[in-house]
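Note that one protein chain is taken out, while the other chains of the complex remain in position.
And then chain A:
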Amino acid sequence: MSEQGPDATYFAYLAAKDWRIPKCRGCGAHVFQPRIMCPSCGGEAFDWVAPSGRGVVHSTTVVRRRPADGGDYNVALIDLAEGVRMMSRIEGVEPADVAIGMPVTARLADQDGDTIVVFDPAEGGR
């Protein structure tokens, strides 16, 4: 996966059911969302590494929706153990029970034919 930009690389990995994010070879920072230059050091060389999947809910909301339209759902920002933040949602728990500070674990899910990253409450979480 070389002759394409980091966005296409990210989604190509995901499509292959392989979640990876760029890690800067210059300073070691994980970079998300992927960039052609490291926001920390300006480096342009990256290794694509598999995140640990561990994260913590940084903030959360319940998007309220009529049951006829599919019901309420969660949107959250997750701080990954790698030091970056991403938008996702927490599944396997009522949307209103998702809380700031909740430990969560990533999982790949299929949505309308695309592979996306979602999170579940961590096993044995606080």
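Methods note: a residue touches a chain if its C-beta (ideal position, glycine included) is under 8 Å from a C-beta of that chain, and two chains touch if they have at least 3 such contacts; residues count from 1.
The rule is simple: contacts and distances are computed from a predicted model.
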| item | value |
| --- | --- |
| Options "ABC transporter permease", "Acyl carrier protein", "Aldehyde dehydrogenase iron-sulfur subunit" or "Thiolase": UniProt name of the undisplayed chain | "Thiolase" |
| Candidate in contact with the missing chain, chosen from A:C27, A:A81 or A:A96 | A:A96 |
| Residue among A:M37, A:V75, A:V93 or A:A122 touching the omitted chain | A:V75 |
| Hidden partner interface residues of chain A, rising order | 7, 11, 33, 58-64, 73, 75-77, 85-89, 96, 100-101, 111, 114, 116 |
